[in-house]
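The complex appears here without one of its protein chains, the remainder shown in place.
Moving on to subunit A:
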């Protein structure tokens, strides 16, 4: 892993971070959650963490701090001191999660899966040679070669799998190659810029708006400094920072800024008190690495499948070893049979094929903005049954947007779609003219220069979220806002602060005839209303009477009830006689009126849902996936968004809704009537795991609001207890434990922090929930297609195995050699089995339930039986027909072959008689035997073509699916034929490969069986379609 540095994505975005109505009280709740998490998760960590959380740096005075860290706040550390400390404490960077050494990864590939069986085969080969050699010094080296070939197969497939894995890891490491962060530091009494990695404890650093805090810092002085702690606490509201000690807790006091959080505005100077892994973030990150990584469902499935195949191989091997010994074969021969059985049973190429298939899908998903880090995660998304989604940024656009307006006693809806293009509300009223002026002028946000070509909604703005929203809103409707502001010169301004809760500015007007000053004001609606005595209706000022005040309140409540943030706007033209053009406004003395203003209107803002999300949620629902929203936001906002995206469907109610509708107390409501539930973090904190389980099972639509990101972990665990496969989205550092814990963690590519991306299995490049749905679709498709691939691959194993069994029992000359089997498994069958990955879905896979982890296995009984005992046996019979044909036409009729094995293989018998009385030397027979291998090989290949075609579908007829829709299948078939032709005619003269030139007609002997396979499978599918749920379907559908 490369160096761990800053994350580039969030810097520009932080300006538009969602601002929510959060009060102090809840902030505390969250911190508590964080601490709870520390306590409950890792016991042996707890002590250490506690100790470090008990740091008292925030309580110390500056003098004490200087003493403690041996520094000086004016001159900073000396370079030598800093160098020493750096050497002592290491660089200021998070240690990347511990990587398994490459060699271990490599060795794992060498012994995983079927490799162990093949190693056994190879070792048996060498043992067999050892025995032979001890008996006869001149024994042939065939077994040694075979052993080497098997070892080579293991090593090559191991290298291949390793390479594939390394490749997918590489995709991720590009994320880590980011611009090194710089820090502005005072050292040797000089201000310098150094890489943030070189910061040490005691350094004096300066931060300003837009910077990322380079380490845990105790602030010494601050001017209007605000930080975004969302990646640490999930709190989306900017937090003010000052040098005062305000709280006993390190996490809550205002004079500490944390590593990796972003400074939104203002400037500050501070002293570094923790660096690297010792920072709070570093500790959470290490907590994440402590959470065990679950095995992916597909890994479990493949393991299950390997167990089945290995079980079959070992039991048949042992059974026939015993049979061979009891048939008076020599132990040596029995060992060789065992090798043959193992090689025939193990689908050598399959695991490599699965890897390729998965990485093909991973590529396809990357194109659809799902970047998969862990190949196996490709399928996990498909089996997902619960998605725990973030709200901000994933479901929503992650920017405040004007959603509603209220003026002239009327609520207007503004367009909140991504481009805002369609603003349809009535703009003719005089009130709107005044309102728009206030929106434009009473606003400090500005576009960063040089973005004329960028669409308005995508421009970067300096200013807080709601001002940004207003700026963009007015820019879209009115055009060049900056120009308007220039024409209405600003003469005085009172910025927003939390005590007066309003913002005010005074402007010269752009009307040259009007010498009056215009005072505009915006702020919390009730505060604004208090200051007003009149209200503007249809462009006319009217006295503010009771009924209009009532109307205001109704509108205010309605908008607030939608979870929107409401602002009030008012203005006043200052009389020209009292305030002549030369009048100097003093904002501290307030030498101008701030009451009896004219109320103009309300505007409400929300972070609106992405336009693609409702559709995606519906799709999830029809796909049987439960979508749970987990957010730090206020329940009302959360619920409003949940309703608008369909997480809470239009006709379902929460217990509270029912209580409200029926005018009864919440406790009286029958909980079964409610489908939806909105649960806050505080409620969740008091729940026992059983209660949580009950909640998760009883409600189909759940929103968790005001939760700390740490509670996400609890929710994820709760879902997993329901046997669900859980996908979790997250972006903050503090999400990483939940991301890791989830069956599939999905990090946001744009807003996500490095830690989240590290912990996740998948990265959504566009942060869009809808991309998850396409991911689910691909995941389900790959599961289906893997099933087909495996069924295809397993089938011929029986055709490879039967010759051995018949050879042992009946004593025919060996029909197919071990090397030849390897040429099928690793030659002709590879491309076709990959081609099945390109197969289209048979039906709408998004309309069925997610697969049950324990019941819907990748390889089930039906698949194994159908492949082995039905198609596999047909193939074996077909192969034997080709084999017998070759022997019979050369002179050995089937009857004479029985029990011929011993003489046939005896190199001293050089006058073996065939059915016609002719006599054969050993080599002549050997050549015929190889021809038999080739014939059997071709027989299997021809039938595998039919097998490939029938595996395209499991239920539908091939003709419904379309024979030619998947072109890759035909590439596969062509490859099979070409490889076989090359082996037979090109390499037929190389005796070591045991291939011979086959007469052209033998290529067609197995064709009737290929046709039989196709017809039989069509019949099977027909009955499955005709009699759903019948005995036939239960036994024949895989």
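The definition used in the following text is that contacts are C-beta pairs under 8 Å (C-beta built on N, C-alpha and C of every residue); 3 or more make two chains touch, one makes a residue touch a chain; residues count from 1.
Keep in mind that, in the parts below, contacts and distances are computed from a predicted model.
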> What is the protein name, per UniProt, of the chain that does not appear here: "phospholipid:diacylglycerol acyltransferase", "AP complex subunit sigma", "Sodium/potassium-transporting ATPase subunit beta" or "4-hydroxy-3-methoxy-5-polyprenylbenzoate decarboxylase"?
Replying inline: "Sodium/potassium-transporting ATPase subunit beta"
> Which residue from A:888, A:958 or A:993 sits in contact with the chain not drawn here?
Replying inline: A:888
>> Using the document's definition of touch, tell me which of A:874, A:1010 or A:1024 contacts the absent chain.
In response: A:874
>> Could you pull out which residues of subunit A are in touch with the chain that's been left out?
In response: 291-292, 294, 717, 720, 741, 869-870, 873-874, 877, 880-881, 884-885, 888-891, 893-894, 908, 910-911, 913-924, 927-928, 991, 999, 1005, 1008-1009, 1012, 1031, 1035
